[in-house]
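Left out: one protein chain. Kept in place: all the others.
A, B and C are the chain letters, set down in written order, and residue numbers restart from 1 in every chain.
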Amino acid sequence: MSKTTRTIPRLILTLVLALCFASCFSSCGGIQNAINPAGPNAANISRLWWLMFIICSIVFVLVMIAVLLSLSKRTTEAADRVPVLEPSEESERRRRNVVVSATTITVIVLFVFLIASYSSGRSLGLNDPTKNGLSIEVTGHQWWWEVRYQDVDASNIFTTANEIHIPVGVPVMFSLRGADVIHSFWVPNLAGKKDLIPGKINTMWIQADKPGVYRGQCAEYCGFQHAKMALWVVAEPQEQFNLWRQNQTQQAVAAASDVQKRGQQIFFSTTCVMCHAINGTPAGSNIGPNLTHVASRHMLAAATLVNTREHMAQWIKDPQTFKPGNRMPQNNLSDADLQALVEYLQSLK
Amino acid sequence: MTVAVDDRELAEAMRQEREELEKTWARPRGLWGWFTDTDHKAIAKRYIFTAFVFFLLGGIEAALMRIQLAFPENHFLNPDRYNQIFTVHGTTMMFLFAVPIMTAFGIYFVPLMIGARDVAFPRLNVYGYFVYLIGGLLLYAAFFLNTGPDAGWFAYVPLSGPAYSPGKRVDIWAQMITFTEISALVGAVIVIGTAFKMRAPGMSINRIPLFVWAQVVTAFMIIFAMPAVMLASSFLASDRLIDTHFFNPAEGGDAILYQHLFWFFGHPEVYIIFIPALGFISPIIVTFARRKIFGYVPLVLSLISTGFIGFGLWVHHMFATPIPQMGQSFFTAASMMIAIPSGVQIFCWIATLWGSRLDIKTPLLFVLGFFAIFVLGGLTGLMLASVPLDLQIHDTFFVVAHLHYVLIGGSVFPLFGAFYYWFPKWTGRMLSERAGHLNFWLMFVGFNLVFFPMHQLGLNGMPRRVYTYLPETGWGTLNLIASIGAFILAAGVLVFIVNAIWALRAGVVAGDNPWGADSLEWSVASPPPNYNFHNLPVVQGRYPIWEATADAPVLRGLSTKTRETLVTSVMDAQPELRFDIPGPSIWPFMVALATGVTFIAGIFTPWAFLVGAILAGITLTCWFFADPNYENKAARDTGEKSHKVAPRAELQPKEI
Amino acid sequence: MCEIASRNLSTTRRYRAPFCLCVFLCLFVPSCKREQRQFSTPPANFKSYDVTMSDLRPGVGGLPQPVQNPADQHAFDANEGKRLFTQYNCSGCHFNGGGGIGPPLMDAKWIYGERPENIYSTIVEGRPNGMPSFRQKIPDSQVQQLVAYVRSMSGQLRKDVAPTRNDSMNARRSEQRTERKTPLQTTEPPQ
Partner (left out) sequence: MSTRAVIDISKLPSHEFDTYDPVWWGNNLLLAIETSMFAILIATYFYLRQNFALWPPPVAQLTATLDPLPQLTYGTLNTLLLVLSCGPMILTDMAARRDNRGVCQIGLVICVLCGLGAIVLRGFEFSAVYFRWDSNAYGSIVWFMLGMHMLHLLVLTTESVLLTIWIFTREFDMKHRVDIVTVGVYWYWVTAMWLLLYVIIYFVPRLG
């Protein structure tokens, strides 16, 4: 048994250290990763993370070594037969010095952390992007994201959902509001999170330095589908972004083929029209996501399904199997009708 | 001065006194006794038993969640069920397990460690227990009837508000909070009253055991923290039941107000759970290092300062809401400052262990586990205190990992150490050492397997409180590891249960003081007699047993015919009063019942509070008029001449 | 050993009281129905074709058997009904129950009957003088939720099922606190 006891601290040490290293090695890559930054905000924070991680690891190892060494002397006789130890004056003094210096070091480390955290906090606040035109208004609904691109020119204002396109290298202003309960807007690769609170408007700015797709997810528990309330941020070069934006400001394309016409007619005669809007048609409800350019999106259902015909059909027929509790009702349409409807929606590029 | 006493005469008189004490302090038996018994040890044991049952229930819920999360897109639980489970898990562990079990240790050991016959307010104690029990049963009865709260253990409005949580689920939660916090407050009053006024002569303020210090600091934190959540939950309940507008933005209410109120309680709560555990560690270390603690004064001061700073950092739970820059810096500073007292304590303990010959028994093993886990949890705590970093890891699995490292590492490991350390005192039997080591290693390895990967998951963007996740996120592997770890951890707890049951039947019989420990609870038989001490002890130092001398003065003159105990002064514990401790009574239970009916019916109609007030009034009146001193008076008049032994030696208390 | 035995005895006693309390608390069993959250469409137990336009019929035959609306039992459904009532803009005419273009819904007067199936057909079929038909536009499950909510506005539902206030300006007492009005039939056309 004394053998086990001798190995305890080493085991503690090795185990935790192993896990530490496992962590820092496996922590690169990923489109939803706080320490794989793609923008100045996230980069800034991940620098702070690495600083703290390294210092903390060192502190941890030192403390563990201290514990380990303190276990050097050991006895196996019954406790009550060992006389109570009366440590000598100067050994106590030595202990006092050690403790005092250790405490001082703690205080110093804390100050380092405080300053580091304060300075990076400052730089998050800096770089006021308001001079740059682009400002996006994000509204959190149970359980999807309404995205509204603001513009001085009213004809350029448009609404989409669950997919945000931003130009690379430009800070973009976000104003965040909650429609029902508190949600939290979080795209780890780009910036820290900020809450969407009913009755308040929070603002933050985000900048992507490399083009790519970054996944974000609601970070404040908001009910049944909190788990699947995600969104995509697509960072693309300015001109590409302009094209996308140009397209988004357009009205929906008119139904061309007969099938599409049938689909459109189904859209208006069934439940769809109660909640969804398609600009350029009478459908104007804003209860659910705006479908004007639904076909141009990569994902469906708050970034949980890849936007394919099959998925869309399944989703329309029975949303509750994909996301139990979400607000979209089941629709028992005949297969023909369903196909027509999908045909129409997929035509909305 | 001293007096000569003949030994045989002494022994004979002692025996008589013991018989009288047995008679006076006899406990009511049977089902009736279950409702009326006021013995602090019995009540504390009930607390511990009940809290442990809730701990197991909470653990089962945790296991269910881990099964659900083991694989992406798992269909083991639907979101509705999952939300109820994680809410009830958090609520159980925080309110029905952690706080009560820590209070319970205080109720059991504070009187024994300071040399009192019972706590200061035994009947209040009974009341506290039953209110707690009713609260717990309410939550679980509701949970099993698909009415479990589902808005998270801190039930943020508006999600928990009337518009988004229909039905009675959240109301159940709010009332359960009310119950548990009534019992916590009552416990706090009892602990402080006892520790301040009932210490043995000679146990001046600088000789109070660190365990008792920890309990006192905790009690004070409870007193100042709990009212906040009481208000938060009753605001919530009234918003839901009678249309008040505390949290309705459209009518001038405020959702953030709730978060302030909740976390003003919620953060101190963490220390309310954690400080008593610090109180377990000191005695365990002292006992197994066989030396006096290093830095008694710094340890006490860090306990107290932790208690104060604990109130200064609630806002670091709300950095994302967001908070103005200036406020942020303040709360960051405060949140980091609290690391200093914690650091000091860790250093002092290591310094105590340093160079002393250790006998590494299971209790000490758990304390070592505490060092590893808690230090890590504390360090991640620093990261969460930094605003920018917090904005990334807040509300992710990183936080889940951090809080379990702090609470399980900081509280549950010391708690299991305490179980192994004091089990002999409760039951008179030792727990098996071998099983103990197995228990520790299973729990330690299991724990790290569950929670360490969660840091990584958090950084990889996994938010907390998700009932499932998509395969593309690549969180599957780490989650699977965590889920496997969960079952190893559970196995560890199982070993403990088996060990305990086995020890109850066939464990090695422990003497009064199996560990050769220093504090007063080890100077009495195990399990202790109903009256705790035959002669109330007179304390001569910080380590009463180790420093006791053969000619320690004895205390005479307490009536053995009535439930008398000694009341001493707050600072230097000079004898002041011979205080009558009330005996068994049914009325505390009745008042608890009235409270229960009131608040449970209050979920359905506000009129319940009118009826409840009347019920409570009646029962309280009976409580007041069934006065112990009344019955006792007659007994006391004859009780005076019960001390054959003690020739009236007029020795002034101050001379000791 | 005997002292162990006695402890076991007291342990069994220890269980007894919690057990009694559990039994006492199990008196709340009905609550589980109230708390159900029904996601996938429930089997609608009444459809537009088996409801009449109104109860107003000369003495021929008795009244049809009243049909139970499942949503009437579920707090969640009633609350969903409340949400849909606002989102589908029923307030546009009924002004959250006070009435305006359409008749008030929070009073005791019922032109086309107060029973679930009446309200159901009112929504599905529409009514003369302006009430449009929502056939196929609103799925049966949601219609049932709306029916439950409409009935709660005049206190027809159990208090612990009816919705409480929502996070907006409080136009009136919440449904949970409106006392039940005994429905009275009226033919008076909406103004």
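Rule of thumb we're sticking to: a residue touches a chain if its C-beta (ideal position, glycine included) is under 8 Å from a C-beta of that chain, and two chains touch if they have at least 3 such contacts.
The structure presented is a predicted model; accordingly, all values stated were derived computationally and were not measured.
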| Touching residue (missing chain; options B:T147, B:N248 or B:N532) | B:N248
| task | Out of B:R18, B:R357 or B:R578, point to the residue that touches the absent chain in the complete complex. | result | B:R578
| note | In the whole complex, of B:N74, B:S204, B:S238 or B:T605, the residue touching the missing chain would be B:S238
| request: Based on the whole complex, identify which of B:V217, B:A482, B:V538 or B:A594 touches the chain you can't see. | output: B:V538
| field | Those residues of chain B which, in the complete complex, touch the missing chain | value | 1-7, 10, 120-121, 124, 185, 188-189, 192-193, 196-198, 201, 223-224, 226-228, 230-231, 235, 238, 242-246, 248-249, 251-254, 257, 260-261, 264, 538, 551-558, 564, 566-567, 570, 575-580, 613, 617, 620-621, 624-625, 627, 629-630, 633, 636, 640, 643, 646-651, 653, 656
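Operating definition for what follows: only the chains that are shown with their structure count from here on.
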| request: May I ask you to sort the chain touch graph into line, ring, star, complete or other? | output: complete
| said: Suppose each chain is reduced to the average of its Cα coordinates; what separation in Å results between chain B and chain C? | reply: 44
| remark: When centres are defined as mean Cα positions, the distance from chain A to chain B in whole Å is 37
| Using CA atom averages as chain centres, what separation in Å is found between chain A and chain C? | 38
| Where chain B touches two or more other chains, by residue | 78, 80, 158, 163, 249-250
| field | Multi-partner residues of chain C (at least 2 other chains) | value | 37, 39, 167
| Which positions of chain A touch chain C when the two form their complex? | 198, 224, 269-271, 273-275, 287, 318, 320-321, 324-325, 329-331
| said: Could you list, by residue number, the parts of chain A that touch chain B in their complex? | reply: 1-2, 4-5, 8-9, 12, 15-16, 19, 22-23, 26-27, 30, 32-35, 42, 44-46, 48-49, 52-53, 56, 59-60, 63-64, 66-67, 69-71, 73-87, 91-92, 95-96, 98-99, 102-103, 106-107, 110, 113-114, 116-118, 120-122, 124-125, 142, 180-182, 184, 186, 188, 191-195, 197-200, 202, 215, 217-228, 304, 324-325
| Complex contacts: residues of chain C adjacent to chain A | 37, 39-41, 87-88, 136-139, 141-142, 167
